[in-house]
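The complex appears here minus one protein chain, its other protein chains still in place.
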Amino acid sequence: MIDKILKTCDQAVEKVFDGATIMLGGFGDPGLPGQLLEALRRKGVKNLAVVHNGAGAGDWALGGLIKDGRVRKVTASFPNNPGAIAFQDLYLKGQIELELVPQGTLAERIRAAGAGLGGFFTPTSAGTELANGKEMRTIDGREYVFEKPLHADFAMIRAHKGDRLGNLQFRKAMRNFNIAMAMAGAVTLAEVDELVPVGGIDPEDVHAPGIFVDHLVHCPRHPKLVEIGPPK
Amino acid sequence: MIDKILKTCDQAVEKVFDGATIMLGGFGDPGLPGQLLEALRRKGVKNLAVVHNGAGAGDWALGGLIKDGRVRKVTASFPNNPGAIAFQDLYLKGQIELELVPQGTLAERIRAAGAGLGGFFTPTSAGTELANGKEMRTIDGREYVFEKPLHADFAMIRAHKGDRLGNLQFRKAMRNFNIAMAMAGAVTLAEVDELVPVGGIDPEDVHAPGIFVDHLVHCPRHPKLVEIGPPK
Amino acid sequence: MKLTRDGIAYRVACDLPDGSYVNLGIGIPTLVSSYLSREKEVQFHSENGILGMGPMAAPGTEDVDLINAGKQYVTMLPGGSFFDHPMSFAMIRGGHITHTVLGALEVAANGDLANWRTPGEKVPGVGGAMDLAFGIKNVWITMTHVTNKGKPKILKACTLPLTAPRCVKRIYTDMALIDVTPEGLLLREVAPGISTADVQANTDAPLRVAKECREMAIPENIRGVALAAA
Partner (left out) sequence: MKLTRDGIAYRVACDLPDGSYVNLGIGIPTLVSSYLSREKEVQFHSENGILGMGPMAAPGTEDVDLINAGKQYVTMLPGGSFFDHPMSFAMIRGGHITHTVLGALEVAANGDLANWRTPGEKVPGVGGAMDLAFGIKNVWITMTHVTNKGKPKILKACTLPLTAPRCVKRIYTDMALIDVTPEGLLLREVAPGISTADVQANTDAPLRVAKECREMAIPENIRGVALAAA
């Protein structure tokens, strides 16, 4: 029998090792695996390379992990979000590495890894400083930049519902990077608002099929992610 | 006001021109735009290049179009399906061109066009005769083949539900190539089992957002596609 | 008189065609949706996987899972849809979104756009800016015509790092509406009370003045559009 449910986030992050590359889902709060990240902080693993759209906010979750000095590199599109104080502080001191990637290219590189592709040509960034040093190619009269897939040892995401097979359903703007990251992570960990029995998610409504998910943990919303209005 | 609904398939195919490249959705019957194809036959347009997984079956829809001598080229993964008699007959006489593409590469090339990518590297077919003449590249120790996007002047698909904004919802195995084709077609035409008012498809359940769809037509199931059991 | 931010947004809203698919950047562009005629049906897109976005959520009705790319709580209109990032950027990069309205630091006469790295910004960030500028056919810029130090922002050539080369199609400022054409910049409208000479004096690239160049039709008393003193 397949049972991917673990009791705690601490169990889920147990195998994360020093130096691992970790994808973190979410765009803003929706889909952010805040409690897995807090477990990772408790574990104290170090020298991490993180792939995430931003660079954390405040001193919680990714912000906290960076503040704790656990992250050596961030691959992100928007690390200058106003809340990313811990990152910006270390970056200005030269103590953390940044790979800046346009948001659509970031999403597509993650998907390419999950889909087993060796890379792709995108028009985005051609002729700008973000294409410096990259392979260029003119295809059908347009300039393109070659981009490689982004793989990860671990992907951590948050979903709305999950079952013991690992099937995940998201809610509204929670999907963002999370499906592609679930595909790209060698090991994918998910925290979910709600556990449902197998069959509790209609096959039409499974957004990330369980094949991409290794472990999931039931996590009520973190206190810092208060439900402001009632979900519709 | 956006209203993409047309009354008849004949109206929908009106702008299809001689020599056009046309993507046809469906894998087997689910998602096959049989009535748009029949309208295309009535229109009598010729010299078409068709992108489809197979090469038609019997003398209906794509099979009929090929039998009528309207198709100059088929890009497909499985043109040797037993029912593709019209194609096989013309192919053996040297009267129709074939571009044979592995099924996953076909799907990915269509998606690449819809997603604005210039091409990608896939491991599939490296070292086989289907990679003959193609650019090869070793990436991280593995051999890959370069594949270009597949664009189309028109994409024709079938969906389950649609609204006047062009939003489409599929049912079970209907999705197959259809979402990617809707993205890749310069003009996308859809036939649907059912028209619903705007809001009749939950935003979580829209599989092909209306942005990809230009026109849709309400088409009850074709007599040759009898509903065998009651839909759940 | 120079237009207010709302005045610029109003002018943009007049030009968005019925049936367009639009991604609005932060700042002035965000205001555009408020001035859209009810006769037009436009679907608004957000990078984080939303098409068919409605207005900001009223206080007390926010849904924690429903934010826009600026991380504000928003609402959905009937006929909207949710999807993931690869799909969202396929809409952008694949040319499906028809219009994007963006802010700018500099625009060059050939349509080059610089809007992602502010001078002196120490931590870089690009977000979806390049994807929008490269992928969308109608890149429309809204900005003040000059910097707060009075320096022109429309230039012969950009001095800041580019977001995308030759992407801007139209510029809406507090002084003018200017099209970027293969023959260079074309001044099409001026703000009420602003002369074509004023516009040229504040623009560091040559402007051709369109034959039909006219004063912008900005109603003086439409809700929220107050004309500020120049």
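Here are some notes:
In this document, chain identifiers A, B and C correspond to the written order of the chains, with residue numbering beginning at 1 in each.
Throughout what follows, a residue touches a chain if its C-beta (ideal position, glycine included) is under 8 Å from a C-beta of that chain, and two chains touch if they have at least 3 such contacts.
Please read all numbers here as calculations on a predicted model, not as lab measurements.
The chain not shown here makes contact, within the complete complex, with A, B. Residue B:A126 is the one among B:A49, B:A126, B:A152 or B:C219 that touches the chain missing from this view. Shown as candidates are A:G58, A:G83, A:G127 or A:P209; the residue that touches the absent chain is A:P209.
Within chain B, the residues in touch with the undisplayed chain are 27-30, 76-81, 84, 87-88, 91-92, 98, 100-105, 107-108, 110-111, 122-130, 160, 170-180, 207, 221, 225-229, 231-232. By the touch definition given at the top, chain A reaches the unshown chain through residues 1-2, 111, 113-117, 163, 165, 167, 183, 198-199, 203-204, 206, 209-212.
The rule is short, and it goes like this: only the chains that are shown with their structure count from here on.
Between chain A and chain B, the centres computed from C-alpha atoms are 33 Å apart.
Counting partner chains per residue, chain C has residues 76, 82-83, 86, 89, 92-93, 135 touching two or more of them.
Shared interface positions of chain A, i.e. residues touching 2 or more other chains, are given as 108, 122-123, 171-172.
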